[in-house]
Every structure is written in C-alpha cells, then in structure tokens.
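With one protein chain withheld, the remaining protein chains of the complex are depicted in position.
Moving on, here comes chain A:
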Amino acid sequence: MNHAYVSVEGIARRYPGATIFEDLWFGVNRGEFVCLVGHSGCGKTTVLNILAGLEKPSDGEVIVDGQAIEGPSLDRAVIFQGHALMPWMTAEQNVAFALSCRHKDMPRAQLRDAAREALERVGLTAAADKKPSQLSGGMKQRVGIARAFAIAPKMLLMDEPFSALDALTRGALQDEVARLVSEADQTAFMITHDVDEAILLADRILLMTNGPDARLAEVVVNTLPRPRMRATLHKLPGYHALREHILDFLITRSRLMAQGLPADWNPRHAPEVRPGA
C-alpha cells in the first residue's frame, strides 16, 4: 500500500480497562472513496478523528502523503455529523471563515465572492445571508458541504453526514456529494450506517467487527459500474449480492467475528471480497 494517499498503520484506541479497537491497517488511494461500516460504539468516529488529526491513536500511526499526521490540517476537511456551523455567522460567513483560513491574505470582497460561489455549487444562493437557525437541516448540511469543498482539501472526511436527515433530503444530498466528489476527483473517507449509501458512493467498503476490541474484518470492493444513480442503483448487476453480503456481515458475522477471527486472518491485509463481481 505504498502508493496509498493515506496509510493507516496499526492504530489502536485504548482506555483504561477497555480497548475500543486494535491493530487497524488500511489505505485510501488518491481519488478513491472509502466507506467505513460497523455497529455503534466500535470506534468509527474515533478512527475518523484520528484521520482528521483531532485525536491521537493509543498506538500506531497514520501516514498521509508520506508523512505521519501531527495534527489537523486544511488538507483534510471534515464534514461533521451535526453540521457544526457557527450559529452567529450567516451561511456565507461560515464558508468565508473557512476560506479565510485557507487564503490568509485574500481581501474581504474576494472571500465573499468565493463563498457565494461555493454556496451556489450546492444550490444555496438564496440562503447565503441566512443564519443557520433559519435554515432547514438539509440546508445546514449543504452549507457544511460547501464549506468543506470550498477549501479544496486533498481529502474529505465525513462522519455520518446525512444520518440526521429525512430520507428524501438524504437522497438528494447523497447525489450532491457524489457529483461534487466525481467532479473534483476527490479522495474521500466516510462513515455510514446506511448500506445503500455505501454502495452508491464507495469504491471500497471497510467492515469493522463489533466492539470492544474491534478489528477490520473485511474489505468489500464495490465493483458496480459508475456512474451510479440512486434511482437505478438496485438495477445494477451485482447490487443484490453486494447488499446481501454487507447486511449479512452487519447482522451476524460482525458479532461472530468479534468472538473469534478466522485462523488465517491477517490484520495487515484484511481479506478483500468482491461479492458483486
């Protein structure tokens, strides 16, 4: 995995008396979309925070672009689960704040224009001057997406970005993110509970066993052809096999594997499967 943009090398998170996960190895290639799926509490958010540089692993390290992560970086933008917009700033100011961090010397008027442009790309031109409290949940998350894309990060990190939204809004935003990611050839890492979301967006899906002491059980390669559309996803060849496989893992195997991993299981190279092929 030397060519990977991000290389996660044996990270673990331990608290006194509890190991959340252990010996996690995986990579994310440039331009690749990787989803992490697993049950609640297995440490997915912790993994994402480590990738973001917001937390340190108890063991192991993460190499990005040949360098170990020391802390948060503008190169790895995060879309948070709870939008995390500053409520005292308008949508435009929220985006402009991020832009002003990326472009330290950019004059105010130019920041404004760039922020407007970023909001326009997610269809929020009309809401630019509104405060988050005046926006719907979906619009707030859109602003969060605009903020993340505006700074043109090398990698996008998303922690269940749509889980708080209703099904219709979620679908629209999934399409939105899919479009933006393919337009920018964006490297992305996303946590999700939604199997269809993972199948729609991901190139590879990482499956984690149940915690405590969670491991990376398996890497599912998504062989469904792109472009994928939400409306026609279930008609693609291999969709059902892929979905069955992931659901089966979540329902039974994630629990069984937490009790005992197969003898030939290698933490550095979790088995790769292609159920859709």
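Methods note: a residue touches a chain if its C-beta (ideal position, glycine included) is under 8 Å from a C-beta of that chain, and two chains touch if they have at least 3 such contacts; residues count from 1.
One rule holds in what follows: contacts and distances are computed from a predicted model.
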| item | value |
| --- | --- |
| Candidate names "Nitrate ABC transporter permease", "Phenylacetate-CoA oxygenase subunit PaaC", "Carbon-monoxide dehydrogenase small subunit" or "Sarcosine oxidase subunit delta"; UniProt protein name, chain not shown | "Nitrate ABC transporter permease" |
| Among A:44, A:76, A:121 or A:243, residue touching the chain not depicted | A:76 |
| Residue touching the undisplayed chain, where the options are A:18, A:68 or A:101 | A:101 |
| For chain A, residues in touch with the removed chain | 52-54, 71-74, 76-78, 80, 82, 84, 86-89, 97-98, 101-102, 131-133, 151 |
